[in-house]
Each structure stands twice: as C-alpha cells, then as structure tokens.
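Heads up, one of the protein chains got dropped from this complex, but the rest are sitting where they should.
Our next item is subunit A:
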Amino acid sequence: MGLLSKKNKEVLVGPLSINNPVIIQMLGICSALGVTSKLEPALVMGISVTAVVAFANVIISLLRNTIPNRIRIIVQLVVVAALVTIASEVLKAFAYDVNKQLSVFVGLIITNCILMGRLEAFALGNGPWESFLDGIGNGLGYAVILVIVGFFRELLGSGTLFGLQVIPQAFYDFGYVNNGLMILPPMALIVIAVIIWVHRSRNKELQEN
C-alpha cells in the first residue's frame, strides 16, 4: 500500500467536498459563525484547526490501542488541549503577533466539534498516516468554508478584504451602504445555508428526500 493509495486519496480529498465537515457532517458550525466576520481571522482559524486536527489525529491514532474505552473522550480532550497550549506558548515566544491573533481561538479550537468528531470517528480506528491525511483533509475542508463565508461577510459587511478597502469610495458616494447585518452571527448561518444549497444542487446524490 503506497503512501497515497486510492483509499488514502479518498480520505484526503473527500472532506473537501462530498464529505465536507461543515456543510455535510455539520460539525464546527459554532466556530464558523464566530470567527468569520473578517477574512483574516477565518483564514488563521482554518489553518490552526488543520494543524491541530492533523497532529491530534496522529497522536490519538498512535495511542488508540492503549486508551481506556471509558475515558477516551477525556484522553482526546487532554491531548488536544495540551497540543494547542504548547503551540500557543511556542508562538508566544517566537511569533508574538501571530499568537496575539490566535489567542482568541485557542479556546475555540479545543472545543471544536470537528476535532472530537474526527478523533472519535476516524483516529480511534485507523493508523497514524491515514489519520494524518484525514486531519489535513477535514481541516482544509473546514478552512475552505470559513474562507468563503469570511469573504462574503467582510466584503458585504465592511466593504473590505483582509482589512483593505475594496469597494471604491465612488460606490458610497452613490448611496451604497455596508450591510451591518452581515457582521452579525445570524448572517453567517444564512451564508452557510446558501453554500449548502448551492453545493447540494450541484451534487444530486447528496440530496435527501
């Protein structure tokens, strides 16, 4: 079995679309609402979750034959929390600005349902390499949705992208107004719902009757 066999490829690529953690598995919705009012935090959150899921998956996968069944959720939480804390400490020492950005998300990453979901559903039953790919795939699948939502919310809500003004002043002179509602969490839900709608109408096999 090669490092990128057909099955492994499926594990890696599947979560990007037909098995997407946010719009198909409905995991991580809460953080998708919380951090997507701007594009930049959405991107940072997506990357951090990818890294954390991948490494937590590997660790849990290596430990999977020793973890006592009755406290496996606690073990998973401890592994994730320790991992995130160490990462945040290292960033604090060597990349202080990145850490300041991330400090808000540390708590959100630990309690992210994608982490728990993937650890429970995949890492406990698969080898380290597959688990790593699964983590990367799901993390990226999550990041993609966050970036799309963040893009629309920042563009329509603030008229900026990555903090830079993209809607020209001339528009405002003609009476264009930023949609303040886009900044608020309910609109994130609606944007996600629209993404799900588009996605399902393009992938008929995902539609439920």
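Simple rule for what comes next: a contact is a pair of C-beta atoms (placed from the backbone, for glycine too) under 8 Å apart; a residue touches a chain by one contact, two chains touch by 3 or more; residues count from 1.
The rule we apply is simple: contacts and distances are computed from a predicted model.
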Determine which name in "NitT/TauT family transport system permease protein", "Anti-sigma factor antagonist", "NVEALA protein" or "Na(+)-translocating NADH-quinone reductase subunit C" the UniProt entry assigns to the undisplayed chain of the complex.
-> "Na(+)-translocating NADH-quinone reductase subunit C"
Pick from A:I18, A:A51, A:V75 or A:C113: which residue touches the chain that isn't shown?
-> A:V75
Hidden partner interface residues of subunit A, rising order = 34-35, 37-38, 41, 66-71, 74-75, 78, 82, 85-86, 89-90, 92-94, 96-97, 100, 103-104, 154, 157-158, 180, 183-184
